[in-house]
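Shown here is a partial selection of chains from the complex, left in place.
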Amino acid sequence: MREYLRYALTIALKDLAIEWRTKTAFASGLAFAILVLAVLFFSRDPTAVASRDIAPGALWVTFTFAAMLGLNRAFFLESEERALDAVLLTGIPRSAIFWGKFLGNLAFVGAIEAVSLPLFVLFYDIVVWPYLPSLVLVIAMATVAFVAIGTILSAMVVRTRYAELMLPLLLLPFLVPPLVGGVQLTARLLDGRPLSDYLGWLRLIGAFDLAFVTLAAVLFGVVLDE
Amino acid sequence: MMTMDRAERMARVGGAITLLALVGVIGVYVRALAFTPVERFQGLAQKIYYVHVPNAWAALLAFVVTGLLSILYLWLKDRRIDLAAAASAEVGMAFAVVMMTTGPIWGKPIWGTWWTWDARLTSTLFLFLLFVGYLVLRGVMTDPGVRGRFCAVIGIMALVLVPFIHMTVYLFRTLHPQPILLKPSAPSLPGAMLVTLLTSIFVFTVLYVGFTTQRYALAVMRELRAEEAANAA
Amino acid sequence: MISTDPVLRAEKLSRSFGYRPVLRDVSLELRRSQMLVLVGANGAGKTTLLRVLAGLLRPTSGTVECSVRVGAVTHDSMLYPALTARENLRFFARLLNVNDPERIDELLELLGLGTRGDDRVQTFSRGMVQRLTIARALLHRPQLLLLDEPLTGLDASGRWELVERLGTLRADGAAMVVVTHQPEALHDVGTHLGRLDGGRLLALEPMGGVDA
């Protein structure tokens, strides 16, 4: 078991090390986040809509698309020189590879979120401090599902040479539940209402996390074979 | 796989079923247009109901079957199951397209809008898109084995996803029901209409079976021919 | 002939891509200290066979049994270009539970990369990448080596050293399948010469290397 965890961690850390080296995915993710925030901010007709009303949507759309840019890369690393083959050759359990990539991506997406959240607060000047913990909780829950699915899907599309086009195509439908849930909860939070009023959404996202993290972990082995 | 003549026989059977179903469809429409009372509020527009609903039904049926076959494929690893799943998905796509077009055509006169983000509509839309993805993926994968496994994974995940999307859109709506929107749900139909609807649904189910059998048989035949060609070379 | 039970056994392997059959009923057995040198025209299916034996590619039909630690070199370096040579080896060492810390430096030295261990693989020349790939394959002292054109890109001394090395490894009991277009280079170390033709493995001929 400790072995197993060590394998997963080794893989995750390796991904982060590479990302830290090149910073490509992070930079483009961040750049894109800023673009989206700006676009959404300026796209509203100030006479019609208050910026804070579109803030939750902006936040989540930013997260989604910024993160998607990064996911493509995570498996490109493995396919570039077919390093994944060497990993498979080591004979470590395939689910360990999944958890490794999963953790790596989670850290990556988390980083992007951590950076765009302040930007978002800045742009839409809203007060988050009072309910920051709940907000973080919501974000975390939504992100987990998102990353789990993204991990298995990117492992597939990277083999198709149409990865850029295929990943959003396959991934976006799966994002609807966590995304919509995230937005709704965020909106409520910004209105200063307590999370407890929205257990429905929380439950939904929770169940979603559970279902798809398991499913992804189980199906991942199937995806690695050639 | 299977032998060529078995595949051909299968194709013929599928063709026969399809033919039967088509006759049935004609029957249903004759009945729908001539012998079923015109709906009071919607007028003739309501006739599209007998296209829309059975198509929707057939599409959903097809997608569910694909999902189940996907599970089966990962379990038994038999290439034919993969082909069957693909066949079902393609046929379902056809029905879905009819559904997605008749729906709005119906919606415009009745809701006054082409589209509304109602729970069922939306979940259907996303399901539809997922299967676009499914077929696109099939298109770009070259190796049958990998293609089969990948598509199976998508099929299974789609199966699990749909209820979640439905719940989501439902929660989203209940927060703030649209004033103008009347959600499409079976109005308690007068007997005549109901009978017509049920028969049409039955007929379309048969049609689905016919199409899928044929499509599957054709796929098998294509594989067999290609194999012969390759072995000859 | 001390070694009795085979290290690697493949039974009636077939593999086709799309509809093109590439391997047809290939069967082979390999025991300790045996080196099968595999030749064949371009596109004969050597790489495919090796990838199937390594378990990286599913055979369309047939089975592969392998009881021991495997190390492999393929056409792709299977390394992370953004990491340094040492980081790459350390990563795989962890996954392979190679705990002896000297091992990595020892291999870098052995393959003439001693001075470049901390440069990114991205900046390596072709031959240097090939050397590192070989180092990765030897990391965990495998008992079965699957090498696809291991000599490509190596300079004269590199080739010579590698062949030497393979000889000693084999003598120490490692089994190997080596794909090459220059069997003559392996004449003294190989024990069997196999030719892949039309997807079939033709009868093996003996080679200069003594079968322990």
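Chains here go by letter, A, B and C, matching the order in which they are written, and residues are numbered from 1 within each.
To be clear about the criterion, a contact is a pair of C-beta atoms (placed from the backbone, for glycine too) under 8 Å apart; a residue touches a chain by one contact, two chains touch by 3 or more.
Please read all numbers here as calculations on a predicted model, not as lab measurements.
Whole-complex stoichiometry, in terms of the displayed chain labels, is A x2, B x1, C x2.
In the analysis below, only the chains that are shown with their structure count from here on.
Ranked by how close its mean Cα position lies to the mean of all protein Cα atoms, the top chain is A.
Here A-C and B-C are compared, and the pair linked by more C-beta contacts is A-C. Averaged C-alpha coordinates put the centre of chain A at 32 Å from the centre of chain B.
If you average the Cα atoms of chain A and of chain C, the two centres end up 39 Å apart.
Once the centre of each chain is set as its mean CA position, chain B and chain C turn out to be 50 Å apart.
Residue positions 225-226 of chain A are each in touch with at least two other chains. Shown for chain C are the residues that touch two or more other chains, namely 58. Those residues of chain B that touch chain A in the shared complex are 74, 126-127, 129-130, 132-133, 136-137, 140-141, 143, 145-146, 149-150, 152-154, 156-158, 160-161, 164-165, 167-169, 171-172, 175. Those residues of chain A that touch chain C in the shared complex are 3, 6-7, 10-11, 14, 17-18, 21-22, 77, 80-83, 85-90, 92, 225-226.
Taken together, the chain C residues at the contact with chain B in this complex read 16-21, 58, 60.
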